[in-house]
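Apart from one protein chain that is not included, each protein chain of the complex appears where it belongs.
After this line comes subunit A, so read on.
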Amino acid sequence: MKDFAALYARLDQTTRTNAKVAALTDYFASDAVPAADKLWTVALFSGRRPRRTITATRLRDWAAEKASLPLWLFEESYGVVGDLSETISLILPPASREEDQPLAHWIARLRDLSALPEDSRKQGILDAWDSLPNAERFLFTKLLTGSFRVGISQTLMTRALAQATAQPETEIAHRLMGNWTPETTTWARLLHEGEARDDTARPYPFYLAYQLDDPADLGDPADWFAERKWDGIRGQLILREGRHHLWSRGEDLITDRFPELARAIDWLPHGTVLDGEILAWEGDRPLTFNALQPRIGRKTVPKALLTTAPVVLMAYDLLEQDGHDIRPAPFQERRQRLETLLRDLPPEAPLRLSPPVPFATVDDLRTERLRAREEGAEGLMLKRLSSPYGTGRKKGDWWKWKVDPLTIDAVMIYAQGGSGRRANLFTDFTFAVRNGNELVPFTKAYSGLTDAEFRQITAWVNRHTVQKFGPVRQVEPVQVFEIGFEGIQASPRHKSGVALRFPRMLRWRHDKPVDEIDTLDTLKEILAAHG
């Protein structure tokens, strides 16, 4: 695991993109690294983690016991370090021997452990800890807890693999898609043999849009196409060889969760791949994202949900037609073909064409953006008419221009520490609105402040803690924040009666005293208008 640990250290030590790509390229191109290790590295870095083999509670018990430390001191240390695997690797006594085995070996060992009775599992883990130097012990424990993550985007890894294997980035991106695991493929098969399209269920890489700040940056409006930015689940529907497959943008195969889309085969020919938005639909317009919510976590769908929240695919791009990859064709041409393909479909077909938003000037766009919520959308999409369908997030051809978030001014009442890069800082806050003389908690938020602001608020929390509940600090209700969110729904489980979607801190309102924050009534009005 030495090569893998060295790679991880190189990636962890730098914030420069080029240095990260260089580290990955060196690793993937190295003859010294076994192919099975490279395959596992690609898997791990693309979120294909091995399942957790042991609970965190057991691990901390065993680590504390091995280090001859009381559990409370382990917990105290964990509170400071902020990461379980790191805490374990730091408190254990130094390894007494060294076992230099490849990454794939350790992962296989980890998998074998899960089949053993607890006593043998414990012995196996203690042995591993005792034979790995610190950096490798940390990684092994991360794999054990199933929490291995690394700050490498798919784009960076794709670039490095393209350089290491001398193939185009688009081909690599395509090959990495789908539901392969290191158990079902090999390094050679994944990256070298045959063609990406040999697997008929394999999706194309999604093309992602950048956030637009000012439509004046677009240049000539005549070069652009506008449509609504739909607020559902991005999906790629594949119809090939008599079967259909539905993929989410997170590369999850979600075919069974949306059985309505199986009927697409009745109207569309094979060798068709559509890019679009899965939306809960009623009559001639989409329901809010809230209606889709109960469908997300389920593997199979109960009948009742199929009637209360039936879905359609709001199609906005055609990637494959008659079995041909047409992604290189200009958007304008793909769009025309899509329109022809979906023309005259009956309403029972689970497919809709995302309608164009006509405009002549930048000001028209500004007006249309403000109308997004009444159209059941969350903004505008702008696509360059001449653009091919790209891979990943690239600047220039596709832009999303979201409506401003809904906002409410609230006061912070609880604070909790973060983890990882944000360990030792208070970053997780609970906010309340006023209801008469009472403060009613209604949301948590973790993001939106700068590192400097998080340090500032951390120092403030330390001085203004009223009470501690384990890791949670109750603070004096003084600090006011503007909270932004994308949606709101009724929630009987919450004291406030509402739940927010994507809440975050937009601004720290140093200027606003706590008696001027918003009230529960305001929140209920927003719910009535947008829920």
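Here is the rule we go by: contacts are C-beta pairs under 8 Å (C-beta built on N, C-alpha and C of every residue); 3 or more make two chains touch, one makes a residue touch a chain; residues count from 1.
The working rule: contacts and distances are computed from a predicted model.
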From "mRNA 3-end processing factor", "Peptide ABC transporter permease", "1,2-phenylacetyl-CoA epoxidase subunit A" or "(2Fe-2S)-binding protein", the UniProt protein name for the chain not displayed is "mRNA 3-end processing factor"
Consider the whole complex, including the chain that is not shown, and state which of A:L190, A:L425 or A:L439 touches that chain. A:L425
Among A:A56, A:L90, A:L126 or A:V362, exactly one should touch the missing chain; which is it? A:L90
Out of A:V42, A:V81 or A:I413, the sole contact with the unshown chain comes from A:V81
Out of A:T458, A:Q489 or A:T522, the sole contact with the unshown chain comes from A:T458
Residues of subunit A in contact with the chain that isn't shown? 12-15, 67, 69-70, 72-73, 76-77, 80-83, 86-87, 90-91, 94, 419-425, 451-452, 455, 458-459, 462
